[in-house]
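With one protein chain held back, the other chains of the complex are shown just where they sit.
For clarity, chains are labelled A, B and C in written order, and residue numbers in each chain start from 1.
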Amino acid sequence: MAVQQLMVQKGLRYKLYQELVPEARLRSISVTNLFIVALVLLSFVFLALETEPALNSQAEWRAVFRVFNIFVVFAFAVEYVLRVFVAGLDPEYRGIGGRLKYMTRFYSIADLLAFLPELIVMLAGFGIPLIALRVLRLFRLIKIARFVPAFDIFGAAVKRAGTQLLTALAMALVLVYVSAVALYFIEGVGGEQQESFASIPRAIWWAIATLTTVGYGDVYPVTPLGRMFASVIAIAGIGVVALPAGVFASAFSDELRERQEAKEKAATHAYSSQAERTPDGKVPLPGTDGGLGD
Amino acid sequence: MAVQQLMVQKGLRYKLYQELVPEARLRSISVTNLFIVALVLLSFVFLALETEPALNSQAEWRAVFRVFNIFVVFAFAVEYVLRVFVAGLDPEYRGIGGRLKYMTRFYSIADLLAFLPELIVMLAGFGIPLIALRVLRLFRLIKIARFVPAFDIFGAAVKRAGTQLLTALAMALVLVYVSAVALYFIEGVGGEQQESFASIPRAIWWAIATLTTVGYGDVYPVTPLGRMFASVIAIAGIGVVALPAGVFASAFSDELRERQEAKEKAATHAYSSQAERTPDGKVPLPGTDGGLGD
Amino acid sequence: MAVQQLMVQKGLRYKLYQELVPEARLRSISVTNLFIVALVLLSFVFLALETEPALNSQAEWRAVFRVFNIFVVFAFAVEYVLRVFVAGLDPEYRGIGGRLKYMTRFYSIADLLAFLPELIVMLAGFGIPLIALRVLRLFRLIKIARFVPAFDIFGAAVKRAGTQLLTALAMALVLVYVSAVALYFIEGVGGEQQESFASIPRAIWWAIATLTTVGYGDVYPVTPLGRMFASVIAIAGIGVVALPAGVFASAFSDELRERQEAKEKAATHAYSSQAERTPDGKVPLPGTDGGLGD
Partner (left out) sequence: MAVQQLMVQKGLRYKLYQELVPEARLRSISVTNLFIVALVLLSFVFLALETEPALNSQAEWRAVFRVFNIFVVFAFAVEYVLRVFVAGLDPEYRGIGGRLKYMTRFYSIADLLAFLPELIVMLAGFGIPLIALRVLRLFRLIKIARFVPAFDIFGAAVKRAGTQLLTALAMALVLVYVSAVALYFIEGVGGEQQESFASIPRAIWWAIATLTTVGYGDVYPVTPLGRMFASVIAIAGIGVVALPAGVFASAFSDELRERQEAKEKAATHAYSSQAERTPDGKVPLPGTDGGLGD
């Protein structure tokens, strides 16, 4: 009977493993994980709506937010416990030591930070202002990152662009600084004494708004000389300031394309060698699991 | 005599077919269809002018709008009837069943929606506010789409860009969201308590205006810390947010070039095989038409 | 003596020909023509300054403008007469018929329009408002165009971009129109009834300012729904609206590069065949000129 029960437990755990661990599947995402991704995305929509005074001032909306938050926190808590539970199926994380190793992984810590602080506040019923806690919800982004490997492309693109990005950035900053100094002396120090150009840091704000072509219109030169300089700076400088963004975008795009190709290649290979893959793959057969993991 | 009359009717109908059905001609557009395209474009100009209070408040302009609208609605009604009438020359749409099949095509429904609602209101003399009806005029775009195959390039470009577009879009949205959260905490929650950053959705509006470099100037950071963050976000982020637009534009441009090449190739081929094309082409010879189509 | 005088006149005329006719020289520009180019550029600076009330209200500046204008008009008048005079050295424009042919050339008419209207007003002392006349000064651009062949690149680039430019432009216009209609219904017709979106033409102004990322900030959506739509439109549409500009810029750049290469090639060829070029070139030897040209 104990064996029978063990088998059931093992079967359930194995099933959970396949549902929760993204590496257990090729190309597709399990229903459970899809639900978690949807929940994370929804929690970001709610995080945004929750801060809106027009909604937050209405009792019904506050009730919706409260219920949703409780639901999300408990869902993520359950998910976390289950993840730790099934991690034992992986030989690397078996036993208490393995579990500790699993729990100190980057992704696991992010998982914990995504619900624990809010859970504690909820359970303790503290009157702590929740605003600071809400920032911790951004850790939920990392929860998604697990399923979308493309999320670490940012770092990879920066590394790939390397020196070129750095030089372009340095040039852009020099141009911004020199433009700001010029306009500070023309508009801020000269006769006009415009408030918006009264110091170099303020002039830098103008230079960035102008050279990125954002141009809010909160600051702009008003003297003929200032406008002349600003015109020359705008026409000459936009190319330089757009350079780091362009270099980064290009590296980003290259990285993206390469990964996609690599992934497609890997998928094709995996499909063709599906039969002999399982034995030396990461997913252990239920029967080979000692079953003493937790 | 009956035969003679039939011949005349057939001749007229065949002529109409060649005038109305774009597939009946290679490369060029018939005078009738050119007139319809011009009428659609003109109706868009009038749709725009009609909403302008400065014009709509003048009795003469209102008269012009009324006359033009009546003319357009009746012209499109006549066009629709004629299209259904000549459709019988195509073996596919012959007989009553064929006509029903023709009338339930996407293009035919768009043709109908482009004039019928306004015609009904006109004939019934209802006092229904015409504003809601005017939106239906956008269906007239589809009338043009028939002659300009390039109009479905949008969808084709999106499909072509595929995963790359999606990833770029996801990155852009993450950046917009994270920037908005950062500025919300700096400008909205902090000491300044700026109205425009009072919630994350409002901060998202700022983030989009900034990272697309539109920069209306209705929202911008005012604290030194907020400006510092906004500057870093602007310089680093513009490349990322421009990425989906760039990916899409590139796919659009590629699609455009390929189609053009394909079209030129097809036209060359069609010209060289013009002689033997007609027998198995879509256009039936008048003599082979049963004449019982309507 | 008459022969002697003729020789001198011929020599002077030949010299003038080489100074005035750009085709008489390879690669370099004569001192006289350089002076004319500088005068044209300066006249544009003065045209701009002259319209500035801050300067025009001062008697000294008005005097400067008057003297400069008289000088320019007379200089261009003298230039025109001389050009007509030396044109006789070219067999094509010899005799009275040739001169008429020369004077009805596009460039000659532009030369005439660049000074004649102002000269007439000056000599007649009419009280005609000079503002309308000033527009004619833009014809002086064509005076420079003669020396800078690159100036007709605009047209060449448009032709080169061809269908692709047209389709991209059409797509951009459709997007602008549809965006404007959407925002008109959301912001203008809905509850908010914003003045800036009160009609489709006004909403088009918003759509263009947004989709080109100019973003003056005179018009922007204020309702949550309007901002949501505007955000989607901005992120999706900027790529499309930037497309015609991109296509044109690319064609422009290609055209520029090709011409430069062609010019360099031609110059190399011309240098190597300089010796045998003159006989069958356009420039006649002084001795072969009948001398009865004027």
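The criterion applied here is as follows: contacts are C-beta pairs under 8 Å (C-beta built on N, C-alpha and C of every residue); 3 or more make two chains touch, one makes a residue touch a chain.
The structure presented is a predicted model; accordingly, all values stated were derived computationally and were not measured.
Just so you know, the chain we are not showing touches A, B, C across the whole complex. Only one of A:Leu12, A:Leu42, A:Val81 or A:Ala170 touches the chain withheld from this view, namely A:Ala170.
When the whole complex is considered, the residue among C:Val21, C:Ala114, C:Ala198 or C:Val241 that touches the unshown chain is C:Val241. Residue A:Leu243 is the one among A:Val21, A:Ile36 or A:Leu243 that touches the chain not shown. When you scan C:Ala63, C:Val135 or C:Val222 for touch with the missing chain, the hit is C:Val135.
Touching the omitted chain from chain A are residues 163-164, 167-168, 170-171, 174, 177-178, 180-181, 184-185, 188-189, 198-202, 204, 210, 213-217, 220, 224, 227, 231, 234-240, 242-243, 246-247. With the whole complex as reference, residues 44, 47-49, 51-54, 131, 135, 138, 141, 148, 150-151, 153-154, 169, 172, 201, 204-205, 208-209, 212-218, 241-242, 244-249, 252-253, 256-257, 260 of chain C touch the missing chain.
In the full complex, chain B touches the hidden chain at residues 213, 215-217.
Operating definition for what follows: only the chains that are shown with their structure count from here on.
Chain contacts in this assembly form a complete graph, since each chain touches every other chain. Separation between the centroids of chain A and chain B, computed from CA atoms only, is 36 Å. Chain centres here are Cα means. That of chain A falls 52 Å from that of chain C. In chain C, the residues touching two or more other chains are 213, 215-217.
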